[in-house]
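Note that one protein chain is taken out, while the other chains of the complex remain in position.
In this document, chain identifiers A, B and C correspond to the written order of the chains, with residue numbering beginning at 1 in each.
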Amino acid sequence: MMSEEIIKEMKERVYRANLRLSEEKLIKLTWGNVSEINRELCIIVIKPSGVSYEEMSADKMVVTDLRGQPIGDQMKPSSDMMTHAHLYESFPKIGSIVHTHSEHAVMWAQAGKDIPAYGTTHADHFFGDVPCARELTTEEISGEYERNTGHVIVECILERGIDYEAVPAILVKSHGPFTWGSTTEKAVDNAVVLDVVAKMAMGTEYISKSSLTKKIPQYLLDKHYLRKHGKNAYYGQ
Amino acid sequence: MMSEEIIKEMKERVYRANLRLSEEKLIKLTWGNVSEINRELCIIVIKPSGVSYEEMSADKMVVTDLRGQPIGDQMKPSSDMMTHAHLYESFPKIGSIVHTHSEHAVMWAQAGKDIPAYGTTHADHFFGDVPCARELTTEEISGEYERNTGHVIVECILERGIDYEAVPAILVKSHGPFTWGSTTEKAVDNAVVLDVVAKMAMGTEYISKSSLTKKIPQYLLDKHYLRKHGKNAYYGQ
Amino acid sequence: MMSEEIIKEMKERVYRANLRLSEEKLIKLTWGNVSEINRELCIIVIKPSGVSYEEMSADKMVVTDLRGQPIGDQMKPSSDMMTHAHLYESFPKIGSIVHTHSEHAVMWAQAGKDIPAYGTTHADHFFGDVPCARELTTEEISGEYERNTGHVIVECILERGIDYEAVPAILVKSHGPFTWGSTTEKAVDNAVVLDVVAKMAMGTEYISKSSLTKKIPQYLLDKHYLRKHGKNAYYGQ
Partner (left out) sequence: MMSEEIIKEMKERVYRANLRLSEEKLIKLTWGNVSEINRELCIIVIKPSGVSYEEMSADKMVVTDLRGQPIGDQMKPSSDMMTHAHLYESFPKIGSIVHTHSEHAVMWAQAGKDIPAYGTTHADHFFGDVPCARELTTEEISGEYERNTGHVIVECILERGIDYEAVPAILVKSHGPFTWGSTTEKAVDNAVVLDVVAKMAMGTEYISKSSLTKKIPQYLLDKHYLRKHGKNAYYGQ
């Protein structure tokens, strides 16, 4: 396949992945961005900056070099470009990166806590807790903020000895989630699952610590079950 | 207008109102039922019993007399018919009744608590707390259960001196909500609003008692706001 | 009816039931699976393993024998096949089994708690608390994991003396729900209801233990109600 065709297909995938973020209700407005890398061609394709979903199209996706610089005359890439570029540089087996402000993942990020692995839904996709990286310092923020966001993510993963392929997601404190994968589809899947397990973990903590002694009275339980089931059933809404 | 035409229109309204319960996500499966009374013709129109929404049509709605007995050869009316009939008998200005198992209203009913009037969304529709009636006794349940459900509702409203037109909704303990109105559209509107205010009241209680001292650091607040707004803005997702 | 036609209809029902899991928002991605048994023909029909909903079709559903072995040249059955097979063997009146990772049921499973019967919505479908079975041991997991999941479910139901027809659902600890029924439609209905009652039970526990003394001031309640209702009403949004 010629490079032009490869790039066209990358743009198409990145475009559709951005739409999927919206369909899966992971984002509002134009929040969120998806990128894909082709390490042989030394290019990254990413969503353009500040374009609404109505105006967006596959051919408007921006092609950059590995340092995140647009190649030729194109729209400006997403402002989070440098976070993506740094993660691609640090994690050589990543093929795609997704950033969202999905509600439940953000709740954990804002609380500054890892999402604990409470069950198999989590374990099927993330091999351990999803870490919450530290907040950036004043210096890191006043400098190259977006690139430094990438630094803080990589630092967290290396310091904790996490296998980035086995736990393809992280929260940035007070900010939100980044997920990745070998393909764009998998990176978006991981963003979908991350928000679900974030919601499930919250509910799990609530239910674990809650309890009531009262129940429905036995005679009301009997009445309702038996008017709908068995030989004396008579009920239909 | 001839009675036949009036009845046809009643059936059409009751049918559409049942569909709306589903569209508004107030019910699952075939839960819930809507009825409408015509006091001049001495008839009630209600959903048939246990018919799925796929099979339902306007002409399948059941016409009963004021005691809830189907007139002529028709399908069985909803099992909750006798609750409706008793409410129509007791509250002469009600034109329509709706019963759902909408999630948030049921949560309050299962907790056995009135939904407190915490704000204007509530006050716009319900002139005071929405009461939670007591549970039925063993005797009331083993007797005419559905009619006794009506008794318990009426008893609660009379004992508390509630104006049923100004508070057109009630919860039956361990069960769920009934709402009413002068027209079918208003009765369904009240079912919609009841679930919203039930959800809002729950969140209000949580937020009122919760607080954190920590916030986003000022420099991160500055960075994020100022990279998107004002003369040095540069950010687009 | 010839067996071929029976099998074709089983495949069609199992296929549509899998789609319904997605429509009812009980699953994400390809999570979840539905099977149906025909005890006369000694066959089980189940979703194939790891096929996306876009690629899926009725004729791709897999036909196995009662031990869960595909008959002839077919796709691989869902990995949870052996859990299904063991439940069919143990519970002779089950006609269909559904496994999901629906959010609220999983929250209770991850908390390791039964879902208490708090009201009539629960009682209409489940004749008592929905049990949470124990976690599998290391040995059970390193052995035939999926079949042992079936063992743990059956063990829980037998030990507690539960009537599996009257309580057609269970949670597996740290994992998620299984539901069943005499027909595929009923098994899916039970999965739908299970998640609703799981959500309602959580809210019931919260509301039961919460309360506020403050309310909306009486004069604001008066103003808002009376500007919309009665003879001096003037309000419209």
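Rule of thumb we're sticking to: a contact is a pair of C-beta atoms (placed from the backbone, for glycine too) under 8 Å apart; a residue touches a chain by one contact, two chains touch by 3 or more.
Remember, predicted model here, so these are calculated numbers, not experimental data.
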When the whole complex is taken into account, which chains on show are touched by the absent chain? A, B, C
Specify the residue from the set C:Ser3, C:Ser57, C:Ser79 or C:Ser211 that touches the hidden chain. C:Ser79
Considering the whole complex, which of C:Gln69, C:Ser142 or C:Ser182 touches the chain not shown? C:Ser142
By the document's definition of touch, the residue of A:Ala109, A:Ile153, A:Ala169 or A:Ala187 touching the omitted chain is A:Ala109
Touching the hidden chain in the full complex, which residues of subunit C are there? Just list them. 30-33, 47-51, 76, 78-80, 110, 135-136, 138, 141-142, 145, 174, 216-217, 219-220, 223, 227, 234-237
Where does subunit B touch the missing chain, residue by residue? 118-121, 189, 192-193, 196, 199-201, 203-204, 206-208, 210-212, 214-216, 220-221, 223-225, 228-229, 235
Touching the missing chain, which residues of subunit A? 28-29, 31, 101, 103-104, 106-113, 116-120, 122-128, 166, 174-176, 202, 204-206, 208-209
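Basically, only the chains that are shown with their structure count from here on.
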For the C-alpha superposition of subunit B onto subunit C, the rotation angle in degrees, rounded to the nearest 5, equals 90
Same or different: do the copies subunit A and subunit B touch each other through matching residue numbers, with over half of them shared? same
Can you compute the centre-to-centre distance for subunit B and subunit C, using the mean CA position of each chain? Integer Å is fine. 26
Roughly how far is subunit A from subunit B, going centre to centre by Cα mean, in whole Å? 37
Where subunit A touches two or more other chains simultaneously, the residues are 216, 220, 223, 235
